[in-house]
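In this view, the complex is presented without one of its protein chains, the others remaining in place.
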Amino acid sequence: MTGLGENLPRNAGAIWHRILPVWVGLMALLAGTAAGAYLPLGRFNLVLSLAIAVAKATLVVLFFMQLRRPNPLLRLAASAALVFMAFLFTLTFADVLTRAAPTQPGTVTPQVTAPQQATGQRAF
Amino acid sequence: MSGITAERAVPDRPSRADSYLTVETGLASWLLTTDHKRIALLYMAAITVFFFVGGAGAVAMRIELFTPQADLLSADAYNRAFTFHGVIMVWFFLIPSIPVILGNFLLPLMIGARDLAFPRLNLISWYIFIAAGALAAYTLLAGGVDTGWTFYTPLSTAFANGHVLAAATAVFVAGFSTIASAVNFIVTTHLLRAPGLTWFRLPLFVWALYATSVVMVLATPVLAMVLLLIFAERAFGIPIFDPLRGGDPVLFQHLFWFYSHPAVYIMILPSFGVISELVTCYARRRVFGYSFMVYAILWISLVGFLVWGHHMFVSGQSVFASLAFSLLSFVVAVPSAIKVFNWTATLYRGQIVFDAPMIYALGFIGLFTIGGLTGLFLASVPVDVHVTDTYFVVAHFHYIMVGGAVSAFYGGLTFWWPKMTGRLYPEGWARFAAVMMFFGFGFTFFPMFIMGFLGMPRRYHVYPEEFQVWHVLASAGAVILAAAYLLPMGYFAWSLVWGRRASANPWDATGLEWQTSSPPPRENFLVSPAVDRGPYDYHPAHTGPPSMEREPHRPQGGQA
Partner (left out) sequence: MSGAAAREATLQKPWRSLRREREAVSFGTWVFVASEAMFFAGPLLAYAAYRSLWPEAFAAAGRETDIVYGTVNTALLLTSSLTMAAAAEGARARLRRLTLTCLAATAALGLAFLVVKGFEYREDIHKHLIPGAGFRLDMPPAQLFFAFYWLLTGVHALHLSIGIGITVTLLIQAWHGSRPLPSPAFEGAGLYWHFVDLVWIFLYPLLYLMGRS
């Protein structure tokens, strides 16, 4: 069984050799995303920066967080979070994006900066 | 699923030096224990206190509602009473009760492990729970909260007068206790099963605990975060949901119900597990459709996350979203129905014994069915718009949570009491209490369906005269129900001293927890168990139940 990576490098040189390239990649992606923010891409700026974030996250997850090891348990936990986040986002946006105009926030409220909102007697 | 190897080695009772109850003595040996069985008892002590506190809120409400006028409580005090009843009962009684008392005690026993995966984390989670409880007690003593247990904004952030921050913090902290227990259960189920105990040989209670833990781990953090958002907005004026600055209060409801609908399954899934154990044991039957029971549990825990919007049909949510949530809510009813049908089919041709746990179980099936079916009413948009915020809703969720989860909790506690304490409870009294709980429950909550449908809104302490007859019925039923809850506490306490000694397996049940002495030794099993067969081995598979030897069955209604 190699499931728990018992055959990982046993000396410092080998460890650095394994993970330093990942760090270089992360730094390159960071430089890319910072520079890319200044490109006039319109709404694709967001797409670009999020894609780079996903790439960075993938590097971290695979090489630092052991997901490359063939251990189904860790992958199970990781994918569960992703699936349920997808549920949360999909169904909430199913509401937010299809609401009738009068019930959207802001469409019927005053657009000036409010005076300090009327808060009740706050205890505690 | 008897471990053959263990069977002959088991003494009925352990020696004093072995029993987990007496192996160490002194207060410190309890408060610093890492034994999952002792921690279960610590939880039981704490949760019993909360049950009384939350119950006190219910008593105050039922007394107030005896007459149409306001006589006992002011409007504000009534708001605080029902809020406190909700907060305590949901987060400090229903959510923890079965998982951390019965689950903590039984999970390692049922899978043949020595303890949970992280025993110290288990103890820490109890202390977190106690800290949360202390905060909740502070909230109550300082004057309470008036937002309802749902903490809806902008009421909770801008207008409420009560101690919202303290209450939100209490629930926030309690959430971390839940998450810690759930992580523990998940890892235990994956990695500490006895040799031969494959996934599809697990008792359904273990499956239910596993699915519940998954729901807890993925839903509870969202509640914690949304309470943190409320805290930030109320305490520091950070506009998150403030409509004046473009914020959206409906978004709060989305996040809140993303947790709070799955929370219903946190309460009811463990009950499903308990009922599966009880029905099989007292009908002497293999469970009907074991694998479908498992798939139903998993289906519920997955699809249960997709239906939260049915609480928001009148919130200003888009019609499209309402329709989607309505459809998905019907979908999630299917696995619950599968479970009810399978329990019923398990009973068929069983040798049914009407012992107290079985009476609780049968009561559960009936009440849960009513609760579930009225849930379908509420899942369809037009009916829901009619009965939103009426007693119909109140009746519906009490059928699930009280008729369902609390019945299962009492049933499970009765069933496993001999294992936990080594003493038998008095059967006659227990049957009486179980029957009384069923009828008390019906008298209390069935009238609420009627008055709710007639238009009686929830959360008001004064009401038109025409509803008084239903309110009086409900209040009178609540007296019976309260007696049915208190009676077991009496005879359980009695049994600790005067009860007969229990044998290792007094109910002749299958399951690894019965393959060790009552009460179990500190290490759970003197001989490590191994498993070579599936669960609920009450009769040989494919040959039918022992009742086949009785007189042949006659089809009903036929002339032939």
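All chains are identified by letter, namely A and B, in their written order; residue positions are counted from 1 within each chain.
The rule is simple: contacts are C-beta pairs under 8 Å (C-beta built on N, C-alpha and C of every residue); 3 or more make two chains touch, one makes a residue touch a chain.
Note that the coordinates shown come from a computational prediction; the quantities given were computed from them, not determined experimentally.
In the complete complex, the residue from B:A58, B:A136 or B:I179 that touches the missing chain is B:I179.
Of the listed residues B:M225, B:I365, B:V383 or B:L424, the one in contact with the hidden chain in the full complex is B:M225. When the full complex is taken into account, the listed residue touching the unshown chain is B:V217, out of B:A158, B:L197, B:V217 or B:M420.
Interface residues of subunit A facing the missing partner chain: 3-6, 8-12, 15-16, 18-20, 22-23, 26-27, 30, 33-34, 36-41, 45-46, 49-50, 52-53, 56-57, 60-61, 63-66, 71, 73-74, 77-78, 80-81, 84-85, 88-89, 92-93, 96-97, 104-106, 111-114, 116.
By the touch criterion stated above, the residues of subunit B touching the omitted chain are 34, 108, 113-119, 179, 183-184, 186-187, 190-192, 217-222, 224-226, 228-229, 232, 237-240, 244-248, 251, 254-255.
The working rule: only the chains that are shown with their structure count from here on.
Taking each chain's centre as the mean of its C-alpha atoms, subunit A lies 35 Å from subunit B. Contact residues on subunit B toward subunit A in their complex (touch as defined above): 142-143, 158-166, 190, 214, 218, 222, 234, 237, 242-251, 254, 258, 305-306, 308-309, 316-321, 324-325.
Partner subunit B is touched in their complex by these residues of subunit A: 73, 80-81, 84, 87-88, 91-92, 94-96, 98-100, 103, 105-106, 109-110, 113-114, 116-124.
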